[in-house]
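Removed from the display is one protein chain of the complex; every other protein chain stays in position.
Letters A and B name the chains as they come in the text, with residue numbers starting at 1 for each one.
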Amino acid sequence: MSALRPAPSWTDWVPGLALARVGRRGWGYACLVLFGSLVALACWRGDRVIEAVEAITASGYVEGRTLTPDAALDVIIAALVLVATAALSFAGPLFASRAIDRPAETPLRPVSRIRSRVLANRQVRAGGVLLLLLYLVALLAPLLSPYDPILIGDLDTARLLPPSFEHPLGTDRFARDVFSRLLWGSRVSLSVGLLAVAISVTLGVLVGAFAGYAGGFLDGLVMRILDALLCFPTILLVIACVGFLEDRSIWLVVTVIGLLSWMDVARLMRGQLLSLVQRDWFLAARGLGASAPRIIFRHLLPNALTPILVVSTLRVGNVILLEASLGFLGLGITPPTPTWGGMIHESRGQIFSEWWIPFAAGLAVVITVTAWHLLGDGLRDALDPRIGREEASPQAIAPARRATA
Amino acid sequence: MSPMASSAARRPLVSIENVAKTYAVGRSRVRAVDGVSLEIAPGERVGLVGESGSGKSTLARLTARLEKPTAGRVVFDGIDLASIPERELRPLRARFQLVFQDPWSSLDPRQTVGSAVEEGLAIHERGDREKRRALVRDAFVRCGLDPALGYRFPHELSGGERQRVAIARAIILEPDLLILDEAVSSLDVTVQARILELLGELRRTLRVAWLFVSHDLAVVSRMSDRVAVIYRGRIVELGAPADLFHHPLHPYTQRLVDAARRLEDPGAEDEPPRAPRDLPASAQGSRPELQGCSFAPECPVRVSRCLSEAPALLERSGRVVACHLHDSVERPPESP
Partner (left out) sequence: MTNRRMDAMANDPPLLEIEGLTIDFASELGQVRALDKLDLSIGAGEIAGLVGESGSGKSMTALAVLGLVPSPGAITAGSIRFAGRELLGLSEREFRTVRGREIAIMFQEPGTALHPLHTIRAQIAETIRAHEPRTSRREAGRRAVELLAKVRIDAPDRWADRFPHELSGGMRQRAMLAIALACRPRLLLADEPTTALDATVAGEVLALIEELRRDDKLAVLLISHDLSVVAAHADRVTVLERGRVVETGVTSTILERPKEAYTRELILARPRLFSPPTAPSPRVERRREDPT
């Protein structure tokens, strides 16, 4: 096996080149570029990190300090992320190449077969890489952004400046650098997406599993409540909850969205469960004397999770859109915290003059949502139909064709 | 003793007493099992034979307490299964286990077969990790499986192997009763033969009683000491298999026997097979609106009494049969 590949050499220690040696050139060079960019960023922003460390450790008033302890903490965390990612992009290819060098010993187990099919799917790869980059940018925003996103600049001279070298996307109404706000806004959108979906999916899975398992009257009751809640478009519900509040923090938005969008998942979960409880193995588990929690957590949930996973990834995209819509309506997270929707809202008077501001924010939303949808679609293709075929009996494949074919 | 009693004098292991189960299907109600009584003595092999829709699977599930009867009781070793709380039922479940028909769906597809077999032990907290592993290995070997297969997932095994896993899972708890619901019907004949052999061997070593449900007369005959014939939720005849199938008393049993014989040796029949009336898929369960025998509409030898009066189970020539034909006078069994 390894005779076909060049033997390991010193180049393996250059980040990414190890993968290039074993044939994965694209990934290898990508890792190299990543590592290089991270190192460049570290060098460029090293001073900011030092400043942050000083701000945290020093006490008392220091002349010229611009970082609050909170901000400093952000910077330090970003720095840690940078180091970790750099280390990964260095070590990852190394280990991966070693694994590829070693010939496969055992025939692939079905779980790894599924995993390799998922990873091979183009959409999953495209969406996945895009998302990794987006989240990396969001995590490294404290280091990447050239200016403070909230600090109002010189209102006399620096308002609504066009894009230039100092301000890649110009400045907004309050003389703040748009590019920095964009970067920091990504943190809000991306985290709201993940957290709100985490809440709604957890809630939906629990309620749906309970309804599906309980069956009968309880199931009917839960379903009717669900139906009532589903009558309202989610965005209206969210607006109704959030709109009249003055001070809208990110946690509030996350919680409200999370608590108001679980119904779809619940219904899906319940449907899954209803079909699963018909299966013989479910009856067998009951026959063995398994308790309800055991059956639900060890048997039903693992089998029901595949569609839930797909739906969750698709949802994150939708939640990001929802949050942006709220921001656009002026009902999102209270300014001055930068959010993409909020940026569009603030610059709505400038659509025809400084159009690049709302355009950039909108484009950011589009790219993020597309990335999540790519991932979700790819997952759905990679996971669903083939899994059904693998689990069916061999005879079941043939009769699917009809005589008149 | 009631006619359905087993021959053993001591207390029966299972006593199914006048059990009925009604399902609501759409707007109507289907009485899948209608007043069935049956006893299984410890170590006895009882067969249950009938066509699809006869209620035999429902009866199997009721016996395994996967469902509660609408009427009557299922008594296991003196305990009414429907009346005890869940907490007490659980440890009792280890004493009766069910093996299903479809080897493809009776195992959780996301669980390795080894852990599927071990699960029973884990649930009933028998032994520690080491001991359980040993028991699992032992069960695999007893069921003719290579213990190394324990790490495989169900879809990596063949149908016969999966069924062996299902049996291993059932016997690992050393139950007193096995309920086999069409356990070999989905298998190829050669595999079926080997599984039947395995079951025979297991019975010798474990001394387990079983309820063997099937639509195949030959298989049931080989695997039972007594056989009950069920039609539309009611038992119509009960007796020792050799006797029952070679000299059937009830016309429905006769029909089943004729069909089986025709399959084995088609040329022997002179007349072309007579088509039973075509019934919809939902035609299950007894017909409570009929006052007489539920088989009467299709019975070739019915008399007027059959339409007005439902026959009771009577003892005749060492067997039990529900048919007016054998009611008035003790006729000698008709030779087929």
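Remarks
Just so it is clear, a contact is a pair of C-beta atoms (placed from the backbone, for glycine too) under 8 Å apart; a residue touches a chain by one contact, two chains touch by 3 or more.
In this text the structure is predicted, and so the values were computed from the model without any measurement.
Across the entire complex, the residue among B:52, B:83, B:291 or B:308 in touch with the chain not shown is B:52.
Screening B:15, B:163 or B:221 for touch with the missing chain picks out B:221. When the missing chain is restored to the complex, the residue among B:106, B:163 or B:192 that touches it is B:192.
One chain is missing from the display, and on subunit B it is touched by residues 51-53, 158-159, 188-193, 196, 215-219, 221-222, 245, 255-257, 259-268, 272-273, 275-283.
Operating definition for what follows: only the chains that are shown with their structure count from here on.
With centres taken as mean Cα positions, subunit B sits 53 Å from subunit A. Residues of subunit A touching subunit B in their complex: 109-110, 279-281, 283-291, 294, 298-299, 302-303, 390-393.
Note for the complex: subunit B touches subunit A at residues 61, 64, 66, 89-91, 93-94, 97-98, 100-102, 104-111, 119-120, 123-124, 153, 155-156, 159, 166, 169, 173.
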